[in-house]
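One protein chain omitted, others in place.
For chain A:
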Amino acid sequence: MGSIANAFSSSIGKKLIMGLTGLFLISFLLVHCFLNCFVFFDKTGVLFNEGAHFMATNWIIRAMEVVLMLGLLLHIVQGIRLTLENQAARPVKYAYNDGNANSKWYSRSMGLLGTLLLMFLVVHLSDFWIVSRFTGIEHFNGGTPVDASGHEDLYAVMLAKFSHPWRVILYVLAMISLAYHLLHGFASTFQTMGWNHKKYTPIIKTMGVLFSILIPLIFALMPIAIYFGLGL
């Protein structure tokens, strides 16, 4: 067992934690994105609220919410730790370093992109999660917390929140940060896990690019669609 504990304190083990938590957060993004797509298909919001109701009442989902928070926390703590260690590994900086000659700017800026995403998460969680769990949604919905079919009316909160153009812009910018974070993170996770293979790596890289563009794009379209009243 000593060997296993000591594996996670080594440089490779720390990378593995970063990669596995990252992959877990990627799986969450997929679920979150698909469920939220209900906003495009029902302007009354009943469909979306039903989805949100399922997520809020299903015990597997609720249990996973705790795991998700822990995974996110681990990803953040480990990211800060790695960044500090990596900065300490070069105490004297170069006078001139041409990073763009050999690597992509976003692969060198994961800490910065991650910090932007964390700042967005604070706004995003206080916009919806805190409202739904703690402060209540009545005043977003004319005094009643439920919609026509009796489910908690989170859709009304969405309509109210995304009526402010600054918030729509903020969400779109955050999704651009997410896209670049994923553009490095997705394929990088597999390399860290040791999955570098002549047959599979090109597939993983293509999937990574598609995922990094499509998921943030769909997310970004949600506030835009609501602000402009688009959708079915």
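As a working rule, contacts are C-beta pairs under 8 Å (C-beta built on N, C-alpha and C of every residue); 3 or more make two chains touch, one makes a residue touch a chain; residues count from 1.
By our rule, contacts and distances are computed from a predicted model.
Undergrad: Of the options "Peptide ABC transporter substrate-binding protein", "Spermidine/putrescine transport system permease protein", "Sarcosine oxidase subunit beta" or "Succinate dehydrogenase/fumarate reductase iron-sulfur subunit", which is the UniProt protein name for the chain that has been left out of view?
TA: UniProt lists the chain that is not shown as "Succinate dehydrogenase/fumarate reductase iron-sulfur subunit".
Undergrad: For the chain that's not shown, point to the residue among A:62, A:108, A:133 or A:164 touching it.
TA: Final answer for the missing-chain contact: A:108.
Undergrad: Out of A:12, A:77, A:119 or A:169, point to the residue that touches the absent chain in the complete complex.
TA: Missing-chain contact among the listed residues: A:12.
Undergrad: Of A:86, A:149 or A:206, which residue touches the hidden chain?
TA: Residue touching the absent chain, from the options given: A:86.
Undergrad: Where does chain A touch the missing chain, residue by residue?
TA: Within chain A, the residues touching the omitted chain are 2-4, 6-7, 10-16, 82, 85-86, 88-99, 101-104, 107-108, 110, 184, 187-188, 191-196.
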